[in-house]
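All protein chains but one are shown at their positions in the complex.
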Amino acid sequence: MNTLHTNCEGDETLRLELPATLKYLNVVGACVAEMLAQVEDVADMATLSYTVQLGIHEICTNIVQHAYTQQQEHKRIAVTMEMRAQPRCLCVTLWDNGKHFEQSEVQEPLLDEGQVHGYGLFLVRNVMDEVTYSRQPEGNCWRLAKKL
Amino acid sequence: MNTLHTNCEGDETLRLELPATLKYLNVVGACVAEMLAQVEDVADMATLSYTVQLGIHEICTNIVQHAYTQQQEHKRIAVTMEMRAQPRCLCVTLWDNGKHFEQSEVQEPLLDEGQVHGYGLFLVRNVMDEVTYSRQPEGNCWRLAKKL
Amino acid sequence: MQTQTHVAHAMTVTFIGRLDAFSASMHHAQLDTLVQAGVRHFVLDLAGVEFLDSAGLAVCVRVLKRVQQDDGSVKMVLPELVAARRILYLARFDRIFEIVASSAEPGEENVYV
Partner (left out) sequence: MQTQTHVAHAMTVTFIGRLDAFSASMHHAQLDTLVQAGVRHFVLDLAGVEFLDSAGLAVCVRVLKRVQQDDGSVKMVLPELVAARRILYLARFDRIFEIVASSAEPGEENVYV
């Protein structure tokens, strides 16, 4: 699965580092939108841009609302973005220093009943081509990729 | 003059680090626009947002076209942005590792004749409330501030 | 905002712009106020929604769960934005909510949020 993300930290990487508060998340979306706006020959760029922004946004809101709930200080999110060729894709990495994520504790949403939470990671997995989480010495690391 | 910029690196700082190429400069503008979009009670936000984006954009294009002309590698721009209160202002710092800037070599544009270059810093000084350049151990440092 | 205690007919709530994690707590509060004011039948008009995320989905489901206990109902007008509509289909909202073409029924009450 995680094949798009190799060597994703080159000279063309864009880095954004921001306070882990909901009010700044629009900035992340705007950066993604501008990076994608430069990509040519994509059939439905408006929809693609929306879904990629959504995927990244969901990971960010989870960091704000789950990883950093107990923490009072040093709540930051670091995001790196890079356009790659062959296959053409946008690779995004998100870092935080909050609580670890435990996949085993997460339940799939029961779609037919409607959920008051639990749609976030479900949407991310559905709109992105790659989603991986790992614990690194530097912190929690989420890697997303979307083919263009 | 340089009074707005004290203590501008707090928990609310947003950092952006990107390749020093013209094609990525829209991303910087989009970040600034989103940060300003959250500010309330500004009389003509559309014009204000445009002029602040322009000021930052001019410093960036100068870094790309003057500071990094001779350099082949490691051409990066680091930008920090922060909204401050009392007086309410946006503080922006731009860093590069290129050639030093020499104020003494710069001529004011002859406005009545029209110039094929030389409008950049003139515009920056006219649209921002503070503009300072300094050489720091970490590199060239441009500080801009705009009262809101 | 309407505050009468008995509302038999449907109340249309029109969302504009972002319906996301940042605005969710405000939207929760607004819908709660309407439920407390006696509204049991809603039309959530998402036609003008420009950005919808999982927290926005949760806002819709939460009001449904609350009024369902009281034989209430929630209908939904889909966003015009194709991408946002797709998110609602992904979450199978067309099975959970009755999708209606438009909220424009003359004489209906309307709240913009």
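When the chains are written out, they are named A, B and C in that same order, and each has its own residue count from 1.
Throughout what follows, contacts are C-beta pairs under 8 Å (C-beta built on N, C-alpha and C of every residue); 3 or more make two chains touch, one makes a residue touch a chain.
Quick caveat: nothing in here was measured; it's all calculated off a predicted structure.
Within the whole complex, touches from the chain that is not shown fall on B.
Within the entire complex, the positions of chain B that touch the omitted partner chain are 22-23, 25-26, 29, 44, 46-47, 50-51, 53-54, 57-58, 61, 64-65, 109, 111-117, 119-120, 122-123, 126-127.
We adopt the following convention: only the chains that are shown with their structure count from here on.
Minimum number of contact steps separating chain B from chain C: 2.
When each chain is reduced to the average of its Cα atoms, B sits farthest from chain C. Taking the mean of all protein Cα atoms as the centre, the chain whose own Cα mean lies nearest is A.
Rounded to a whole number, the gap between the C-alpha centres of chain B and chain C is 43 angstrom.
Computed from the mean C-alpha positions, the centre of chain A lies at a distance of 28 Å from the centre of chain B. Looking at chain B, no residue sits in touch with two or more other chains.
Residues of chain C found to touch two or more other chains are absent.
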